[in-house]
Each structure stands twice: as structure tokens, then as C-alpha cells.
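Here the complex is missing one protein chain, while the rest keep their positions.
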Amino acid sequence: MGVEQKLGNMGVVTTTLEGMVNWSRTNAMWPMLFGLACCAIEMMSAQASDYDMSRFGMELMRASPRQSDLMIVAGRVSKKMGPVLRRLYDQMPEPKWVIAMGDCASCGGVFNNYAIYQGVDEVVPVDVYVAGCPPRPEALIHGVMTVYEKVKGESFKQYAEKYK
Amino acid sequence: MDKKLEPIVKAVQDKFSATYEEFRDEVHLFLKPEQIIEALFLLRDEYNFELLSALTATDYWPQTTPRFHVIYQLTSLEKNLSVQIRVPVNGDSPKVPTATGVYGVANWRERELLDMFGIEVEGHPDPRRILMPEDHEGHPLRKDYPLGYEEPQFTFNFDEIDLRKPYAKE
Partner (left out) sequence: MSQIEEVSIEKFKHLVSERALTGETMLLNMGPQHPSTHGVLRLLLELDGEIIVNCIPDIGYLHTGIEKNMEAKTYQKAEVMTDRLDYMNTMGNNLAYVIAVEKLVDLDVPARAQGLRVILTELQRIASHLVWLGTSGLDLAAMSMFLYCFREREQILDIFELVSGQRMMTTYFRPGGVWRDVPVEFEKAVRDFIKIFPKRIDEYEALLTKNPLFVDRMVNIGYLSKEVALQYGVTGPSLRASGVDWDLRKVRPYSGYEQYDFNVPTRTEGDTYARYLVRIDELRESLKIVEQALNKLPLGPVRSGNRKFVTPPRSEIGVSMESLIHHFKLWTEGFPAPKASIYSAVESPRGELGLMLEGDGGPKPFRVHLRTPSFDNLAVLSQIVKGCLVADLVAILASIDIVLGDIDR
């Protein structure tokens, strides 16, 4: 994060450079395979034929957290899985974004009981919530587009403040 | 009751002085915890009930004697029959002998009994929790364990629940 932080600290306005960096981030964002339950099948459907996600730059899903920058939490997170999720999130290098896909990841869904986290934002900070049980592949693609909008609106000053 | 099942039920009744009930063409036999292993061996070897379809329990709290009914569902592929055996167990220190010597599938099923109900299984080779985390306390499927649900967040109580909810930090 060195160059960006320095530029942000210096107080120089660098719109074209920011635009280029954000453009390159959105066009090749690699998601991390984190399919847990039923939403994982719709995520696989979104990756396969008919609703192709490679058109949006997500050609492959990396299994290793060290090589990915988007984590799509697809499915319900149980109390035993929570620490594992947090550990994988910590292993991802910056910059990283999280999509909570489905009702169980957003708010606990149908399961309001002792065994499921009521929303994955109790474990990791979330950027975009996609509703549905399970959300259609088009809804997931819309969620990914929303993350792209968010990335395009980022500036270097935010990184400078984040890592002061 | 199925015609082929009648002699089998009679044999078990005579040998173990068991009672049985019938409901919608199903037979439920009641046995004591000491008799269960012998009965399973008898049914498996002599009457060819090769498959243990299900092994589970039911909690009848607040009634404490008996509090649990441990349920064994046996299926015979050769004769196309099935029978259910129920073992009533008391509430304080519930114990059942292990069936892993008779059917290999009982290994994981009894670990689930231990985890979810707290029923101790004597002689089990691997008594660990299977579904809940290792350090979890309590047995979820008992009737006195709370469901643990969270109050839904509507617009009128949005802010107060928002303050209470443990959001994750970076």
C-alpha cells in the first residue's frame, strides 16, 4: 500500500491515477472459493454456462486466500466455522472486499437459533449484501456490479486514513 | 402387522419379556438397556436384520423416569421388514451400552447421541463431540436447552438492536 498511502498523505489530488488503479482492480477481481451451503450451488451456476461470470473478469475462482481479493460468503456460517472464516479473511492481502450472499449470510435467514451466526457481519466486515434464498445468479452478478461501483468510487485518501 | 413379522416379535417377546405397540402398520418394541445388545445380535444373526437404518433418541422432559427413549430402527433387506426398538432411559446419568460391536454405523450415530442429548454410551471407542464445537457446553436437543433465537429487527426497534449487535471490526 506504500505508493497510495504516500500519495494520499501528501495531499496531492491524483484523479487520473486513481481512476486507472480502480479500473484495473475491477476488471480482474478474483473471488475466493467460499461456498458453504445452498448458495454455493447458485454461485457455481453463475460461474457456469448461461450466466457466465467470466464476462466480468472473474474467470477463475482461487482456492487460496493469498491470491484473491474478493470473498463471497455463500451460505450459512455456523458457530464452528466462524473462527475459520475470520482466519481466512485475515489471510487475504489488502485491498479486499466481502460480499455476503444470500439471506443466511446477511441476517441469519430462516435459521434463528443457537447454531448459526445471525449475519456474517458479526465475523467479518461486509461491503455488499445480496438478498435471496438462494439469490438468482443474476442477483449475484448485480451484487458484484455494486462492488465494482464502490471500488470505482474509492480514492487514495481513504487508504491513507485507514492505515495511519 | 406384517405376517412375516409376527413370529419374530413373538420370539423377542418371549425371550426378553418385552412389550410392544402398533401404530399404522409399524411395530415398536420396548426393551431394557441391559437387554439391548443381546436383542440386536439375535435380530441381526438369526432373523437377518442387516441394516441399522437409524439410531436416535427423544427427550420427554419434564418427565424424568424415563426421560429419554433411545430408538433403534432395523431393516431386513432379505425379508423386506422393519422394526423399531425403543429403550427407555432415566434422566439422571443416562447410560446405554454401545452397539458398535453389532453394527459399525453405530460409531458415529452414538457420538451424535452423546453430543446432542448427553446420553453416555458405555464402551464407545471414540467418545468425542461430533457436530458441535469441542468446547461447547450443554446438549442442544434436550428440551431444557433454549432455542437461542434473536429478536427480529423491525423499524421500530432498529436502533436499539443495532447498538447491541456484535459487529466485527476490521
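In this document, chain identifiers A and B correspond to the written order of the chains, with residue numbering beginning at 1 in each.
To be clear about the criterion, a residue touches a chain if its C-beta (ideal position, glycine included) is under 8 Å from a C-beta of that chain, and two chains touch if they have at least 3 such contacts.
No experiment lies behind these values; they were computed from the predicted model shown.
Enquirer: I'm checking contacts with the chain that's been left out. Which of A:Pro31, A:Gly82 or A:Gly143 qualifies?
Expert: Going through A:Pro31, A:Gly82 or A:Gly143 one by one, A:Gly82 is the residue touching the chain not shown.
Enquirer: Taking the full complex into account, find the residue in A:Thr26, A:Ser45 or A:Thr146 that is in contact with the omitted chain.
Expert: Touching the chain that is not displayed is residue A:Ser45.
Enquirer: Could you please point out the chain B residues that touch the chain left off the display?
Expert: 23-24, 26, 28, 50-54, 56, 58-59, 71, 73, 77, 80, 82, 84, 103-105, 107-108, 125-126, 128-136, 140-141, 145, 147
Enquirer: Just checking the interface: what residues of chain A touch the absent partner chain?
Expert: Looking at chain A, the ones touching the missing chain are residues 33-38, 40-42, 44-45, 48-50, 63, 75-76, 78-84, 86-88, 110-116, 123, 133-134, 136.
To be clear about the criterion, only the chains that are shown with their structure count from here on.
Enquirer: For chain A versus chain B, what separation do you get between their C-alpha means, in angstrom?
Expert: 41
Enquirer: Considering the complex alone, what residue numbers of chain B touch chain A?
Expert: 132-133, 136, 140, 145-150, 152-153, 165-170
Enquirer: Spell out the part of chain A that touches chain B in their complex, as residue ranges.
Expert: The contact residues of chain A facing chain B are 79-80, 86, 107-108, 112-115, 118-119, 121-125.
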